[in-house]
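The complex is shown incomplete by one protein chain, all other protein chains being positioned as in the whole.
Up next is chain A:
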């Protein structure tokens, strides 16, 4: 292993030199790149965003003076908790807190305040409430605070229900929730379905405003790259905001921005996650940066809620590790801890006193966290080292490699027939379809029929949705899209072709996974040994089997400082790429400031923890740091659940 590692280091040094002409210090630190990272640029302080949001919320609450009951959208509860806890709300005369449940309410307060996402359903519910009060002859004051913004459609509902004059509305511009030092979330899980499935672009301006907010607080960017239809629209909306607002000449705190649509890369979120943080998310579902570990993890009879971020020293060391390393690491850690405890033996009174006051608390805290994470990884190991999971992973890897497809189909079939897991079966089907560019008609029909037998025909709708998104398709005989385009192109002018292409590509996204994978070397050659303890590239986040497409694109574009040389790739991704030089001039961009080594990556439609881990790794390799802005944290289950249609 010794030799190839040196090779990797040398190659990296060259890359670093290309990207950052004057980054000697980065090169110097690379010799210890895998252990400690000395030259990391400082990240901006994002807690400021929380303070801004809190102040505005308090201001809005005070617009309705006096005691009031507050109704909060269920999915706003956790984000709100990160911004303003119950104590703060109570200080501003919030009497009782309720969750919006779309049911009749029991509240004796004369003032009702609703803190909601701008959803038609919720507004309708409020209108019904107001009308019911009217019928009962009850007088109350109502205030709706929409976050992050209000939509005309919501006001239309108020108007149609005849309560427009009875309620006051306001906007709480809470665009961004910092989940961690390097993760910012819009907390809009519905962005994915609304934008990509329903074709409803209402959240585009929200994403634009979020970028604008970051820019106005932390300074402008020197360069913006992006790929995807939505990314383009978000950039446009952001640009318009920039032009309207006053221009501020400030030292930028980020060098570059990269916008990427989720539908550019569906493969990555569909793969099983095997990095610790991703795995915790897959198994226990991390919600708004915290997770609830059940009794099987805590080895007691109650569940414990834990915040998972860089504040947790144990977690921050293992979050990006492949889970096969985690257990070893944790047991080493436990031994160290024991040694630290053992120091007590043979201490005299004075030393003991010092030990108790200085170290014990830290040790105890570490102890607590350590035992939790050990519990979690035990429970993980129990589930994941089983035969089933190994075979599942093997199938996924075969699909990614394009190897033994027949066996994979048989496996999937069995998976469906045995009713192993509704979501997992669907996930495998989608992976199969994307990597194989659609299923053969025969397979498509039989797999679909079997799935419906297992889980009921309501999934006809699910399949319709999956087909619309290009996640699960039947191979079409005959003309390909490009042929059709060029034919149409002869008939009408270019602008219309652009529009038509848009329309087509949203209708039927051709996935060219195999070709892309070859071109970008996403799947390392099989047979080579991959030491997961010493990752050599981003593929380690998928056990060395696959480099996330989204992250690879980011790497390539940053390396090339644009899309040149990637024409073939972008064509296969349906184009829509762009690169714009931003506000600050190029001479400024060459400054050696820390800021120039911070890259903001915005995922439109959600990103997974595996991608974040991969980017963290890339950052270490390149001596830069990535800040991930996402509409929400996602994983395969969330992605597919968003496409089920049995709830509406």
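Annotations
What we mean here is this: a residue touches a chain if its C-beta (ideal position, glycine included) is under 8 Å from a C-beta of that chain, and two chains touch if they have at least 3 such contacts; residues count from 1.
We take it that contacts and distances are computed from a predicted model.
Missing chain, UniProt protein name, picked from "NCBP1 protein", "Response regulatory domain-containing protein", "Erythropoietin" or "Vacuolar protein sorting-associated protein 16 homolog": "Vacuolar protein sorting-associated protein 16 homolog". From the set A:131, A:216, A:450 or A:556, the residue in touch with the chain omitted from the display is A:450, counting the whole complex.
Here the missing chain is touched by one residue of A:464, A:521, A:534 or A:580, and it is A:464. For the options A:94, A:233, A:330 or A:601, the residue in contact with the chain missing from this view is A:233.
Contact residues of chain A toward the unshown chain are 120-121, 124, 151-153, 156-157, 194, 198-202, 204-205, 233, 236-237, 240, 413-414, 417-419, 445, 448-450, 452-458, 460-461, 464, 503, 645-646, 648.
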